[in-house]
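All remarks here apply to the structure that follows.
Of the protein chains in this complex, one is absent; all others appear in place.
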Amino acid sequence: MDRQQRRRQWERTVEPGLLAASLLFLAAYSVRVLVPDLSPGWHAFWAIVTAVTWAVFIADYLARLLLSDHRLRFARRHWLDLMVTVLPLLRPLRMIDTYDRVQRRRDHPRLALEARVMTYAGLTALLLGYAAALAVYHDEHHAPHADIRTFGDSVWWAASTLTTTGYGDATPVTPRGRVVGVGLMFVGVALVGAVVGSFSSWLVRRFRQDGEA
Amino acid sequence: MDRQQRRRQWERTVEPGLLAASLLFLAAYSVRVLVPDLSPGWHAFWAIVTAVTWAVFIADYLARLLLSDHRLRFARRHWLDLMVTVLPLLRPLRMIDTYDRVQRRRDHPRLALEARVMTYAGLTALLLGYAAALAVYHDEHHAPHADIRTFGDSVWWAASTLTTTGYGDATPVTPRGRVVGVGLMFVGVALVGAVVGSFSSWLVRRFRQDGEA
Amino acid sequence: MDRQQRRRQWERTVEPGLLAASLLFLAAYSVRVLVPDLSPGWHAFWAIVTAVTWAVFIADYLARLLLSDHRLRFARRHWLDLMVTVLPLLRPLRMIDTYDRVQRRRDHPRLALEARVMTYAGLTALLLGYAAALAVYHDEHHAPHADIRTFGDSVWWAASTLTTTGYGDATPVTPRGRVVGVGLMFVGVALVGAVVGSFSSWLVRRFRQDGEA
Partner (left out) sequence: MDRQQRRRQWERTVEPGLLAASLLFLAAYSVRVLVPDLSPGWHAFWAIVTAVTWAVFIADYLARLLLSDHRLRFARRHWLDLMVTVLPLLRPLRMIDTYDRVQRRRDHPRLALEARVMTYAGLTALLLGYAAALAVYHDEHHAPHADIRTFGDSVWWAASTLTTTGYGDATPVTPRGRVVGVGLMFVGVALVGAVVGSFSSWLVRRFRQDGEA
């Protein structure tokens, strides 16, 4: 019991730090992918930022594991946390806790249920889409016979994948790019589906109120 | 309190004028995009229509801002109104108020809830799709290596984007055209999702009534 | 009141005949599109079938119009019936009444609500998809630069359109083919959305029962 409480407290304490670390990690990854000819000094700087933030994620996971009463059960139940620690670009998937705590801390009335679901699912989809566009651009833009040559192409591809439009005018051709693409399709279809569903029920509720007023 | 009431009254009074101005703006934009060799007189005429209607939108926004008790809060809460004032082609997104007031003024019984959601979301999607088709045709049809050469191509692209079909046989290639495309994908997936959801629940309700009758 | 009742009775009486006429019309259209070199005798036969069934649809619409108390209101409320009379390939859209009456006539317990919605929306989508595949094949297969050369291509295109997959490996290029395509996209997205929604809620209900049992 005692340990469980200490874990909860730990999670509450490190939350803002982890959020900052996630954004730093994404910034470092963005710079390294999008700016090809960094000066050696800057290159080292961003490499260190990547290493430090990654170490922070691993330390956090281990701390929570050690503060659990049943470590095996913790590992099994929080498999998503482990995955997100190994592949920090997937961090937005865990944002649901952060997002909720940030909302809770503020005093003024919170958003309506649908607006919260839309904000959470929409932000997560946007962050994952951006991360996927970076990863695919990184893998593809030097590949032979690639369609995706600029970061703009990659963002265009990511948007058409997230919304399941799928034009197919620019698609990944390398195995790694396609693995990222398959992941984005499945995660995107679920998150964007949640946004659409919430928007739809918000619209229905709004029209219903008008009808009663 | 007094001011708030005066703002409400203002909104009610200018509503029909704003709707007319929106349609005029769209008409002017359509003519300028679709008719390339206007005579100088007509060109000036439609340029003036564009300028006047745009000025009307800006005047309306400023009037409502000035009639608010808390101007900063008004600006923050009605950020969509500001966006729609800057980019009048997005006006259909604000049609929800107009649509509702028009419905309210009529005496005979209003449409069922689902029909109202379908009509609103469907009309908005159609108008936005038409505006997007115009904007993309405008940007693309002279671009090198463009797929979208005629307005028909552009409408075909807009329809396949709104329904998330996304054939990809004709897609924008210019940065501006693609920005419009990304916007249409996200707005379209939400609005068309709302139409589909309402149609679906209307169908279920209809079959349920049959079962009971 | 009297007239209204007579209209209802008329509708109930001619229902089976109209269903048969719809299927005959579709059969005649299929033969004329898919069998290019009919002997003159057969050609005349199927042309007569088309003409007679079409005349039946027009006669039915006029009869119902005449049997209405308020003809203008009938025409305005049943605009879909008029459209379906002018374009008989869209008849499946009106199948909802027929389908329901056929169900009602049978003695054994009717299908569950979700199964009825799925059957109706699914059948309608299939029939419309088939009609659209025929119409597009008819318009496209002789067009220059067409992708859709065989009826198989056209069915493949219709399936990928109905499910909003939209590969784009074969798409209509003629204006008429594209108009049919836009119609199929919008009708398809609504009907297939209804099938998916009903399947989804059937699945949830089935798992809920298992949980309680």
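Just so it is clear, A, B and C label the chains in written order, and each chain counts residues from 1 on its own.
Heads up, the rule we're going with is that contacts are C-beta pairs under 8 Å (C-beta built on N, C-alpha and C of every residue); 3 or more make two chains touch, one makes a residue touch a chain.
Since the structure is predicted, the reported quantities are computational estimates derived from the model, not experimental observations.
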Hidden partner chain, touching residue among C:Ser22, C:Thr85 or C:Ser160: C:Ser160
Touching residue (missing chain; options B:Tyr29, B:Tyr167 or B:Phe186): B:Tyr167
For chain C, residues in touch with the removed chain: 152, 155-156, 159-160, 163-169, 192, 195-197, 199-201, 203-204, 206-208, 210-211
Touch residues of chain A, complete complex, unshown partner: 96, 100, 104, 110, 113, 116-117, 120-121, 161, 164-168, 171, 175, 178, 181-182, 185-186, 188-190, 193-194, 197-198
Touch list for chain B against the chain that is not drawn: 164-168
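To be clear about the criterion, only the chains that are shown with their structure count from here on.
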Copy-to-copy rotation for chain A and chain B - C-alpha atoms, rounded to a multiple of 5°: 90
Cα-centroid distance, chain B relative to chain C, in whole angstrom: 31
Chain A residues counted as touching two or more neighbouring chains: 164-168
